[in-house]
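Quick notes on the structure that follows.
All protein chains of the complex are present and in place, except for one that has been dropped.
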């Protein structure tokens, strides 16, 4: 339940205020050049404290590769990556031991496990995405050899879509102790046609799973997405010509399999639930209470979701690509042996 | 890749114009009353030919249970259900052997497998959902014992939301040989808090996977969904009181775990790609061609997606419920043995 | 729990006296010629009633392919195979409704599920192996294109190893209403080196899993097996020369990965538990009882295990072969793109 993928399998671990976060990657092809320098830059991108619009928690977040490489190349054995936690202000969270924060997983973790690491959200903290970004960095390195590249950006904040307006919305929310939601779009270029498995292994289903599983994501769409519900078939179909698809309303996926066109994914990100505005809540024993969440929080988490969403898309695409290699590999046997 | 679920595992098979479609359910709890009469009514709901707005292909779609029950109860062994195909007009599809239909999986299946059963879309046909609905019927029967119920409805067609307008949009599209998209909403009541596993097994991620994997679905959202991107945190958070959550913007899921509130899912359904309006396409050898898709097609597939979406939600919820029983079961051991 | 394999995934279903037994194969490479005539001969080999030494239950055991092929070739979609039960003498088993047969799974199924299909052992019957043999037949067809062939034989019965003696032991046991155990050896030729994944996916571990999971099997060994425990390292090591390994004590597997030499597996098969000799047992309510198991039973099940063991080895090897194609496939990318 903490493992992504069938072929490029990433098992993550770690809590916000525990000793370390990390991931074990099982199924990485051997012979791929890989060192910490391939991973660190992506962790730096997701790191807090990079602008005045993100949380001021300053962590080094230095990644260490514990296994799975030899003389700078992957060996095919599991690659363990860890990032030790260093800047932990546990005392900030002590008041939250007794209360559930609205919009957070405090209540549901308690309901599920009967116990919860309340320090900074524990496993449900945004810091959990460190493991995803680290794994995604490895996936991107591998995907590069197959000609696939991925990039994302914030395309909406609190209903606005122009950069200056989006920034202004974030500042305005922050200044009143509130927060705002946003939209992130991620695009993959160079995915060959044929990736994805029909029915349960559909590429768009796998993407939806990967994206909706990022904390704070409440919606996922591919290509025209929700807009397609308001279109005619004649508007939404992508006609074909010898040179390829004439449009890309499908967002690069038909029948759960990649078409070769750009894969286009958009996700909806809810407003950060940690706000200093006072809200009604209950204590762990069910008594009514008032809460104002202090501490270091992003007024809009969308910008920091970008590298996470890119990472998740990389994990899905590499997983599908490796799956497809079985078929293409076997085709060679058939070619050689079928009379 | 044709299996859903980790605990209530459903492996589906079958093509539109093959001998039969079906599903093998592995992991159904023993002792649950189950006969064909529990499954047939749901298959009847998804069946074509029920109104003048749906395809006129008339199939009996009679389900048969081949294994896994004894004297009318499940035994804990795999339950195989099959539905034989009977009303197959293969000749309708012969012209499509040489051409790729826009918006369909014809091209991508060919790209992936190097071979495709072109009769009625083969595995990519909407008939594949028979297996899902049959499995979902079993899941709903089981969920009933845990107090969970599920129901869905069409909430939008081609941008309209009033029933009469939606129907009118479908008729208008049909009359010009075109098609329209729509929105389906599914709600589950009675899910206990604590269902869903953080990170990769998140309940909302599993729902997104299940829904996006239904043919024609291009978007999935939970609770406020994409609308949450335009909200303040103070608007989107669900405050709590001793009697429970005061609102349900979260759609019943926080941190990937059920809150106990209604689980609310909406999906975007693209316009049926099969339209008689002429479109540009290519032949299997890459030459330009014109295509007008004849045959029996729904001008809007949303109404027939409703029972499928209900079924998929049932599969996900039962899977999560069984997962959680491990934890609650072990808690008894701890209670009894921890001094 | 009824699924074998990660890449060539076979989900089986069916009870001894239910409507049908079968298997759904997910992950079969596309483009492989396959019809019922590839499967039927192997089912005929395992079928009862072929000699006076095997049970006289005479079933047609005709296989039908329901999906996954088109015009005589696999398409890459799930292949469902079913065999309908026809010669069911349920009344033979009615007396067993109230008693547990020693050496059978009657008691354990009741303990596990709280319900059991007592007719002929239900799911725990030897007829369950029909599904395995059918799946194995497909695997063997596929493996043939990769140059792998598999064959097994009985190498021991009740401590004897000469054919005439083994036959004599079986007859002697049968004549006194008793049964005897035996040894089956299966050998795979042509497996390329490099198949199998270290640690949890080891080839020998997968073989052990597959073999020990056959009903009545109580031991599995590879190469020298238990005999290796009595050897010196200098006797057991296989020295190497430029032309290959000089011996094959390892049975074709080192470190969980195939060496390219013959894969040699032996399994221990317990005496058929169904004997007409009277034994002590208990009723389902726990009262003491005497039982003499009537009906059609093999006095030694080893001969009929041979095609089952061959099938299981085929499933494991094909699964490992497909896994390895991912690595070899990716090596091409690296070769082409690594400067």
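A few remarks follow.
We call the chains A, B and C, going by the order they appear; numbering starts again at 1 in every chain.
Criterion: a contact is a pair of C-beta atoms (placed from the backbone, for glycine too) under 8 Å apart; a residue touches a chain by one contact, two chains touch by 3 or more.
Bear in mind the structure is a predicted one, so any value in this text is a computation, not a measurement.
From the options C:33, C:190, C:260 or C:295, the residue with contact to the chain not on display is C:260.
In the complete complex, the hidden chain is touched by one of C:210, C:308 or C:322, namely C:210. Remark: the omitted chain is touched by one listed residue; of C:24, C:63 or C:105 this is C:105. Residues touching the missing chain, restricted to chain A, are 1-3, 9, 11-15, 18-22, 24, 26-27, 30-31, 64-68, 70, 73, 75-80, 82, 112-117, 119, 122-123 (touch as defined at the top).
Seen across the whole complex, the unshown chain contacts chain B at 6-7, 27, 29-33, 76-77, 142, 144-147, 198, 322-323, 325-331, 333-334, 337-338. On the side of chain C, the interface with the absent chain consists of residues 1-4, 12, 100, 102-105, 107-109, 111-114, 123-124, 128, 156-159, 173, 178-183, 193-202, 204-213, 215, 218-242, 246, 250-251, 253-260, 268-275, 277, 279-282, 286-288, 302, 323-324, 327, 331, using the contact rule stated above.
Rule of thumb we're sticking to: only the chains that are shown with their structure count from here on.
With centres computed as the average of Cα coordinates, no chain lies farther from chain B than C.
Centroids built from CA atoms put chain B at 25 Å from chain A. With centres taken as mean Cα positions, chain C sits 36 Å from chain B. Residue positions of chain C touching 2 or more other chains: 27, 30-31, 76-77.
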